[in-house]
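Left out: one protein chain. Kept in place: all the others.
Now for subunit A:
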Amino acid sequence: MQVHDYDVVIVGAGGAGMRAAIESGQRARTAVLTKLYPTRSHTGAAQGGMCAALANVEEDNWEWHTFDTVKGGDYLVDQDAAEVMAKEAIDAVLDLEKMGLPFNRTPEGKIDQRRFGGHTRDHGKAAVRRACYAADRTGHMILQTLYQNCVKHGVEFFNEYYVLDLIMTDVDGVRRPAGVVSYELATGEIQIFRAKSVVFATGGFGKIFKTTSNAHTLTGDGVAVTYRNGLPLEDMEFFQFHPTGLAGLGILLSEAARGEGGVLRNSEGERFMERYAPTIKDLAPRDIVARSMANEVREGRGCGPNKDYVLLDLTHLEPAHIDAKLPDITEFARTYLGVEPYTEPVPVFPTAHYAMGGIPTNIKAEVLANNTDVVPGLYAAGECACVSVHGSNRLGTNSLLDINVFGKRAGIAAAEYAKTAQMPELPEAPEARVVEMIETMRSAAGTETIGAIRKDLQDTMDANVQVFRTDETLRKALDDIAALRERYRNIGIHDRGKRYNLDLLEAVELGFLLEIAEVVTVAAIHRKESRGGHFREDFPNRDDEHFMHHTMTYLDPTSEAEGIAGMRLETKPVVITRYQPMERKY
């Protein structure tokens, strides 16, 4: 067994992982392990923008941004964290510009800014231009710029290394990480990376759903691995459904389309958001717009042969304006639906987009072992983490911000910790679990296929755990997941080889998805209220008296939660500093 020793190991090379690596790499011996080549990470798919109260085009300040983030998250946001993010946003954008990011510019040559849903002037008075952007490929430019700077600083990457387990050890009665167990795609070799600090930055898990804007590879590996090691997951019931996915495909059309003036229409041609959010209309937060769309379809005002989508209308915009500001997404509409957005409205429907929940951390990006204690030396940042700056609903452009602010914090903290910590001793045979899992899987000759189980999982999640949820639909999903986990035991794979065995890895990823889908559903059953991205038809109102708290889900063989054995649910208080919860109206 090959063992590599590093001060810091970062798992994931998307925006969060590489932002961490730039900091950590200059302070400590750092390795970045990533299952994809860094530039393939899904940060590159982000389109619309990254917000910061630069006030380059109109009056703005970080306090308004904090308020919008808290209100947008339906008051489940930890307000200390939101404040940190909004304050550090300005430097986060300027850092990227100095690293070379080609932002769009104002006539004076400053970074240009545009509108985005839920971002307002003076606590909701009107929409504000806060999103910094590079056409509609802001995420692409962030990912490229961060990779370029990793090249500049000589960051050490281990590309196509899958991290499949976290090694935990006891030091003087305190549990802390000793490294990770990885699987090298090219060779099939299992290797250990021993380290003083470990940072998880493995991104989201949208692939638990069928219709999603997420990449095939977003299977929640880091989240599942942490959970399997007995650490909690926070607020997993909150998943964001983005209003404008290409109908039937889920490919995202950025909210920038509405920020630049596009509007949603039903089969009667009505701009229906005027009814649901009279003040900011099409630029209301995503959960409200997505539910309004789904409601139009349920009430029979959907479009198309099956009346199952609505339309995004850009036809009143100048083609030159569309070309300058939205070139990529209009090309998606042309390529994948054969629709010409200059002259025709584009079929759209909500698509599973963003995980608000994940590995709980504090504002220093330290992972929490429970409500009060941290795991020394373990950090998480980006979509896999839950700080919580997004609460129950993330505002558009706040994630590219989150990955930069908390990625940077995680990188600095991990390196600083490594400076004083001792290299941990490895426990005996730390790779044993992974070796067993891989060997069982490689020889698995059952009758069930990965493809069929994954499809059935995604179907039940779309049908039962999507925009509208009830106790009944959620329990149906839980039953289905239990049956699928049973089938998963009888899986068969074709590829018995060691080199580039993606068949094997898809089976492992499916195991992660099943685990996460169950946690999401159980947490959703627990939350008998509606808040942000979590809407319960049987409990349509927000219930601050009983549910103004985060949920913390643990894997626990001795316990049960909502009828599921082996899980434990606890609650964690929300940090409230400036803003008392109010009704969320737009």
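Methods note: a residue touches a chain if its C-beta (ideal position, glycine included) is under 8 Å from a C-beta of that chain, and two chains touch if they have at least 3 such contacts; residues count from 1.
Here is the rule we use: contacts and distances are computed from a predicted model.
Here one chain is missing from view; checked against "Cysteine desulfurase", "ABC transporter ATP-binding protein", "Fumarate reductase iron-sulfur subunit" or "Cell division protein FtsX", UniProt names that protein "Fumarate reductase iron-sulfur subunit".
Contact with the chain not shown here comes from a single listed residue; of A:Ala20, A:Ile493 or A:Leu514, that residue is A:Ile493. The hidden chain makes contact, of the residues A:Thr169, A:Ser267, A:Asn295 or A:Asn362, with A:Ser267.
Among A:Glu63, A:Asp80, A:Glu156 or A:Glu344, the one in contact with the hidden chain is A:Glu344. Taking the whole complex into account, subunit A touches the unshown chain at residues 36-37, 39-42, 44-45, 57, 93-94, 97-100, 102-112, 114, 129, 134-135, 137, 140-141, 144, 148-149, 151-152, 186, 215-217, 251, 260-261, 263, 265, 267-271, 274, 303-305, 307, 311, 313, 316-318, 321, 324, 328, 332, 335-337, 344-345, 347, 449-451, 493-495, 497-503.
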